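One protein chain is absent from this view; the other protein chains keep their places.
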Amino acid sequence: MAGNSFGNIFKLTTFGESHGLAIGGIIDGCPAGLSIDFETIISEMQRRKPGQSAIVTQRKEEDEVKFLSGIFEGKTTGTPISFVIENTDQKSKDYSHIKDIYRPSHADYTYDKKYGIRDYRGGGRSSARETACRVVAGAIAKQLLQNIKITAYVSSVGEMQLKKHYSEVDFSEIEKNPVRCPDAKMASEMEDFIKSIRKEGDTVGGTISCVIQNVPTGLGEPVFDKLHAELGKAMLSINAVKGFEYGSGFAGTAMRGSAHNDSFNENGSTKTNHSGGIQGGISNGEDIYFKVAFKPVATIMQKQETIDTKGDKAIAEGKGRHDPCVVPRAVPIVEAMAALVIADFYLLNKISQV
Amino acid sequence: MAGNSFGNIFKLTTFGESHGLAIGGIIDGCPAGLSIDFETIISEMQRRKPGQSAIVTQRKEEDEVKFLSGIFEGKTTGTPISFVIENTDQKSKDYSHIKDIYRPSHADYTYDKKYGIRDYRGGGRSSARETACRVVAGAIAKQLLQNIKITAYVSSVGEMQLKKHYSEVDFSEIEKNPVRCPDAKMASEMEDFIKSIRKEGDTVGGTISCVIQNVPTGLGEPVFDKLHAELGKAMLSINAVKGFEYGSGFAGTAMRGSAHNDSFNENGSTKTNHSGGIQGGISNGEDIYFKVAFKPVATIMQKQETIDTKGDKAIAEGKGRHDPCVVPRAVPIVEAMAALVIADFYLLNKISQV
Amino acid sequence: MAGNSFGNIFKLTTFGESHGLAIGGIIDGCPAGLSIDFETIISEMQRRKPGQSAIVTQRKEEDEVKFLSGIFEGKTTGTPISFVIENTDQKSKDYSHIKDIYRPSHADYTYDKKYGIRDYRGGGRSSARETACRVVAGAIAKQLLQNIKITAYVSSVGEMQLKKHYSEVDFSEIEKNPVRCPDAKMASEMEDFIKSIRKEGDTVGGTISCVIQNVPTGLGEPVFDKLHAELGKAMLSINAVKGFEYGSGFAGTAMRGSAHNDSFNENGSTKTNHSGGIQGGISNGEDIYFKVAFKPVATIMQKQETIDTKGDKAIAEGKGRHDPCVVPRAVPIVEAMAALVIADFYLLNKISQV
Partner (left out) sequence: MAGNSFGNIFKLTTFGESHGLAIGGIIDGCPAGLSIDFETIISEMQRRKPGQSAIVTQRKEEDEVKFLSGIFEGKTTGTPISFVIENTDQKSKDYSHIKDIYRPSHADYTYDKKYGIRDYRGGGRSSARETACRVVAGAIAKQLLQNIKITAYVSSVGEMQLKKHYSEVDFSEIEKNPVRCPDAKMASEMEDFIKSIRKEGDTVGGTISCVIQNVPTGLGEPVFDKLHAELGKAMLSINAVKGFEYGSGFAGTAMRGSAHNDSFNENGSTKTNHSGGIQGGISNGEDIYFKVAFKPVATIMQKQETIDTKGDKAIAEGKGRHDPCVVPRAVPIVEAMAALVIADFYLLNKISQV
């Protein structure tokens, strides 16, 4: 109920504050007999990691994942897979500058109102650090899904937008630049732009597009737990996300039915896939694609007027090393959450018929 | 698991096919002692009802709601509230024209793939008729929420967009026109446009905006079950919805942090509310606002190429009376789903502190 | 949360007060493609029905089950199966004798304390009438389970105990007498005893034994959701149940490990089955057997001292037609709840391995 779990069959529960002893999680419901490739997990973690390039935060996080249970001789046993990631530098910080103030557009104020108490050492549960646990679980979900391919990429930074349809994108370009935009020229411009933003001590938002290929038909439940509704919830649960659209999305609202409807080919595929691979909440076997909107990071290196916990005026000013733009590092997080959704429905769908 | 329930504490489970004997639902977890105003439920149902104006489907649905349990002498008893809405005209139809074909952008194909069987009489569970049950439950949730005010309105039809910020909208205008757009002039143009679309046998999409006022602080859970994540899931579970954004939404991705951050006033409110009333997944007491994208209705009164259940080419052609644009009737559904989300978190939040 | 649902995958939610308009339920998660034999459902309902013999209540209940959804052309469609049973005589009763008093060992007092309001017309949700819905759902679960055979019988009435081990019982004897005790002589004595109890206006308790045969290995989850833990919860959720034991049960506590341990035969079966077909919470393929204790029915045809809702002394006296002993009619209810538990784990177990 307290919302630290995601999924029904393949269920991830996470714990941990950004500056506590450790973060971690439990995956309950992963089927037995899955061979785990630990290298893949590490490489997914590398993609999310701070310090990987000049345009992301230079904060150090070791992010070493220690598995405590549920895997035996390299295979899942059907019992809970638990893992812990220690917060190696959690003791050294000075939090006096944020202890008694509410940072604008952070969760400080709402935590105090909800809980009457707040772990003021960093963002607590609202820190993006929590998403490291999602990437671990997502990396295991991806291994469960085998042939299903989940690919995310940056499709805009600020007002710079990649206008290509997903089907025109060369996925092999994504990891070739630090922005993770699959267009070398635009990526280079985005990179310069992010650097200039950082120099100003400011931040900027962006969007991530994601494509899921080779999805079996039948995933998703038709009423409240529609496949795209769960994908939407998954994405909106990522820090800083403000919007979600799939298939034709917001642009599709301006279309007419006669143009929007996806005519069938004789093999059951469709000619246009405005539906984004989902009809009536259930996958139809076509590519699933969606877009996620991220706001600019709230921590900026500028002085901001705010209030303290007593309601008096105060000044907030970011310290340390923060991301000027969150989308490059959020790409593996989007993929991880998509993998969790698909894994859950993939397992559930095995029992949809007698 | 099969996804016919929504909510955790205040939980709605719905049942029923569009052309079966009846549709209905069970609300489990409504606190005891709530006085039920049945007139309000009826008036919410009237807003969703077919045939209410010239621009919606002229199909007749009596939509009489019969409560079977959980209410005694006008008050909720804490036991499940169940209700049934009979499908009065379910026997008379002829479905031979859709029995063996897959209608483009409907759920016919995906149901067959998922279940191996399909109730071909209309849309089954994927019919918008199912949303009548949501409106019933939402009307009760609204009564539970008392002072919290949930208001939705049409903000675009096709390319015609109401450019006003929600705070500039006069809510009293909404129900004065059949489009439910709170701008008389634009509403009139939208109405004409919808009529012209219908004449062509075509359909068009649109967007609905929703505002939730007087929300207490503390609603929502900070990690996976963020308030906006559940709102997003709720909206995306409504038929024909393709996108969701809240607060600054997709437009916010182009902003800089220094402009986007919501500075606090001394009373804890914010100067700009780009956050849309939610920070870190938890309500901060400001207005919550969001927008929902609806695709054009898939059933059009034109011939469309498609395939039959054997994979051979076939022609689909809509019959009967369908909505040329779904948004006017979807306004109360958006409100109902918002009410269900808020009611659930409102109850849960009562136990967030010792 | 409010506890009107049972099961995870194959989930039953029930509603309805004993003297409201109707009772009923929704089964969500029954796989698609199951042929439903309605005759079997009716015959299970007959076994539970009042008035079936001279030793049960002579109250009339029509108990006609009307299915509203989820079954099409005789087969389940994968969508929610809902059903309603009208309370045909709910309007005619006079409840003035119980409206303001708390009947001893009923739920009147606790409902008032919990909810602050009580539907005083009969037992409300605590009436055994609610169990009719369990029998409907159990009858469908039994059909899903095909070869798995679930058999319950009366093993004691008051102090009269059938001393036979379940393996010595001739199941074909069970339905030959109104007590449902598979020993003609003892059944006859029990019948006489129950009749004499009824003449005194009194009631008596008893036990029901249940055997589940042909269970596949692997059902049940090893930690909190052990197969026998869910069976125990299921049985304890039936009205008037005070205890549950499986396998060697309470008697097994006096045994030594060397005698209690079940040695394996070479085919994996065991020589003694003191484990009752479950080891570590998971079925091992042997017969599952358990016993359920029912207290004497609380409604007696004698004057009892009690208090009224103001806390003043009052007299309670049963009216109408009640069961002098609940176990004969509870046999199909025990089977139904067992079927729900097994069905749930049966489906879940399909996804325990990759």
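As written, the chains take the letters A, B and C, and residue 1 is the first residue of each chain.
Throughout what follows, contacts are C-beta pairs under 8 Å (C-beta built on N, C-alpha and C of every residue); 3 or more make two chains touch, one makes a residue touch a chain.
All figures in this text were calculated on a predicted structure; none of them were measured in a lab.
Novice: Looking beyond the chains shown, say which of C:Arg59, C:Lys149, C:Lys164 or C:Lys233 touches the absent one.
Specialist: Of all options in C:Arg59, C:Lys149, C:Lys164 or C:Lys233, contact with the hidden chain holds for C:Lys233.
Novice: Which of these, C:Ser18, C:Thr57 or C:Ser156, touches the one chain of the complex that we don't see?
Specialist: Result: among the candidates, C:Ser156 touches the missing chain.
Novice: Can you tell me which of C:Ser43, C:Gln58 or C:Thr110 touches the chain that was removed from the display?
Specialist: Touching the chain that is not displayed is residue C:Thr110.
Novice: Consider the whole complex, including the chain that is not shown, and state which of A:Leu21, A:Ala54, A:Ala184 or A:Ala259 touches that chain.
Specialist: Checking each option in A:Leu21, A:Ala54, A:Ala184 or A:Ala259, the one touching the absent chain turns out to be A:Leu21.
Novice: By the contact definition given up top, give the residues of chain A that touch the hidden chain.
Specialist: 1-2, 4-5, 8-9, 11, 13-17, 20-24, 26, 28-29, 32-33, 66-70, 72, 75-82, 84, 114-119, 124-125
Novice: Even though one chain is hidden, which residues of chain C still touch it in the full complex?
Specialist: On the side of chain C, residues 1-6, 8-9, 14, 102, 104-107, 109-111, 113-116, 125-126, 130, 156, 158-159, 197, 202-207, 217-218, 221-226, 228-230, 232-234, 236-237, 242-250, 252-258, 260-268, 270, 274-276, 278-285, 293-300, 302, 304-307, 311-313, 348-349, 352-353 touch the unshown chain.
Novice: List the residues of chain B that touch the chain left out of this view.
Specialist: 1, 9, 31-34, 76, 78-79, 144, 222, 347-348, 350-354
Keep this in mind: only the chains that are shown with their structure count from here on.
Novice: Please indicate the chain closest to the centre of the assembly, with centres calculated from CA atoms only.
Specialist: B
Novice: Centre to centre, by mean C-alpha position, how many angstrom separate chain A and chain C?
Specialist: 46
Novice: Using Cα averages as centroids, what's the distance between chain B and chain C in whole Å?
Specialist: The separation of the two C-alpha centroids amounts to 39 Å.
Novice: Once you find the CA centre of chain A and the CA centre of chain B, what distance in Å lies between them?
Specialist: 26
Novice: Give me the residues of chain C that touch two or more other chains.
Specialist: Where chain C meets two or more other chains at a single residue, that happens at 1, 9, 32-33, 76, 78-79.
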